[in-house]
Each structure stands twice: as structure tokens, then as C-alpha cells.
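Sending over a structure as C-alpha cells; questions will come in a sec.
One chain of protein is taken out of this complex; the other chains stay put.
The block that comes next holds subunit A.
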């Protein structure tokens, strides 16, 4: 059995699955239930000056009959007094000493405010701190959350203030509501953060009710933007994690967050540089027990690959992630339709014909008269669209073609052209 233990910047946990700071980690009762279910760690719902929440807070985006493709919330940080939270953190850590218990923090951008809360929280025995520079709604209007997290200088300065007081590792949680997340990731590293976690939620409006024309969700007929998360945001999060992981100026451990719903998502984040992952929407959809499926799937995956430690996965796919200019322009794949497996729904045909390169033909077998689909390979650019819309596993393969020339990327090509024109000059 593979070893699932991780060590994120000195914070140890028995497996890489942590609960993200969110409604599921609001109370000691909940976090203890989560630990009983097997969660390796939890980031407590953000502590700070208690706020007042609205009634009606969540909304979800459902897709083609599947519930919760995306999830949206306008809930703020904890609405419970700090001393109550601290007492429950203390009790929880006592009951589950082997789990990672991290406190998420958000205070006004003032040095003494940060020092004060860091000391109080560390006094009850947390394993680490996570600075919430990401919450995109409610707190931002007060100069906190993403209002801090969108300004690299504020991220750096506040991280530094925390590090002045902190004795436990400090994780900076980044907002995705920014043009280039590596800017704030680098700022966190400069502020001496021990790790970063990303992504927080993305500014969103889940929907508009077609009958009442109210926003979804609405509070007494009005709505404001919320934070989007859940399966739909995974590709955005995965890219941001990978961009940070391959940036040499970041070079601190990453806790991956964003739409992780099962062990497969977790493996992808680990391969793209996350040391561990944090989950929220999946437990809000299914309850804490979902971690059993995550642990089991991950264990079986590692065992089947002969990988002894989950930590051996971390960052293994990062070298494969690069700038577009480094991609080989002479590499080619073309689609091949397996007539035996094809069910003749013609979805690939119409997708290619209307929206790609018009290279799938509807042909007829001369003997049987049965119609079948055929790729005109010389016109296929290998875009993958046909394989994407195909509803049947194995009906369309993207087949690598013999290289048309030596591998050459755009960057290499430009360099070669520059060299030639220099010679010509």
C-alpha cells in the first residue's frame, strides 16, 4: 500500500486531502466529523472580526441534468466569536493530533491586527496559518480578502507582518481574480510565505431567474457577485497551480484548490506541482464520506503504477507545461474513426463540417449499403474536436503521424529566421 503522507512546508498530514476553509469547516463538530471520515487535514473557516451573513447564500450551476457543475456563494468569513472558534480548534487538535489543522485568517491590513490574531491562534495549537487574501465578496469592500490579494505589494507586506509573529508555517491563499496569478504568488514568496494555496473562488453570478428576473441567489430581491468554485473551475485552477509551479520565482510548496471532486482530479493537481489538495464543493455536495472514495482511488492508482509515496507524484508533469512558443510545430496527429466501434450518431461529422475543417466524409459501403464515417486525413489538422464530441469510448483515435520534419517550435523557428536574416545582412 502506497504511503499517502504529505509534508507541506512542515505541515504534516496522513493523506493529501484537506478540507478547504469554507462552510464545512465552520465548527469543531464539523471538523471532527470530517476527521472521523478520514480527512487528512482541514483549514478552519476564516477567523477574523465576526461578520453578519445574509440569508440565501449559495447557488449552483447544473449542467444537462447533472447537479452542481459549478457552485457559487456569497457567504463571508466566520460569523462566530473568535474565542468560541479558538476553543473548538483546541479541542479538535487534541482529539486528532495526527491531522493537519490550519487556521485561515483575515484581518484589516494593519500590522498589529495580524500580530494579535496570529498569537491568539497559535496559542491553541494550530499546525499552520492560511492567509485569506482571496475572498472576492463582502470582505473586499472592507479592504480585506481579494482587495488585499489583488495587489502584490499588499500581499507581500501583510505576509511579512504575519511571518514576523508566526512560529508555524504560513500559507498564502491567492485569489484568481487577477490577470497574472504568478505576480501575487511571487509577492507571497517575497513576503517569506512558506507555501501558497490556490485558487480561491472566482467572481461570479450563478444565474438569473427566468420568471422573477431575480439574481440567483438573491437576498430580498437583490444580488451581488459571489465566488465560483466546483468542477467547472478545475481547469482554471489547474492552470494557475501549474503556472506557479513552473515559475522559478515562486518556488514554494503549493496547496492545490479548485474543483477537485475525486482522486483523479487530485492526482492531476499533484502532478502539476501541488503537494496536497483542498476540497470543498465535493463535500458540500456529498458529505465528508466522499474522502473514502478519494483515498481508495488514490491508493489503488499509486499501487497500480508501482509508486510508493504520493509525494513522488508532486510536480512530475510540470516540465511538460510550457509556453506555446515551445511547442513543436512539426508534430501531427490525425483522427481515425474505428468503424467497428462507431455508432453512427454523426456528431463528429457535423462538428467538423460546421465548426472545424470539413474533413469527415459520410461514405457508403458498396456491398452492404451501410453508411460509415471516414476522415480525410490529408485535411485533418488534428484539432481533437471529433474525438471530443464522440459519445463512445474508442470510436475515434487521434493517431500520431510521422513527423513532417525535425521538431521545431515557434521560438526555434523565429530564432532560426533571425539567424538567417543576420547572415543575409
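Assume contacts are C-beta pairs under 8 Å (C-beta built on N, C-alpha and C of every residue); 3 or more make two chains touch, one makes a residue touch a chain; residues count from 1.
The rule we apply is simple: contacts and distances are computed from a predicted model.
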item	value
Chain left out of the displayed complex - its UniProt protein name, from "Glutamate synthase (NADPH/NADH) small chain", "3-isopropylmalate dehydratase large subunit", "TIGR02186 family protein" or "ABC transporter permease"	"Glutamate synthase (NADPH/NADH) small chain"
Which of A:71, A:133 or A:349 contacts the chain that the document leaves out	A:349
Touch residues of subunit A, complete complex, unshown partner	64-65, 343-347, 349-350, 391-392
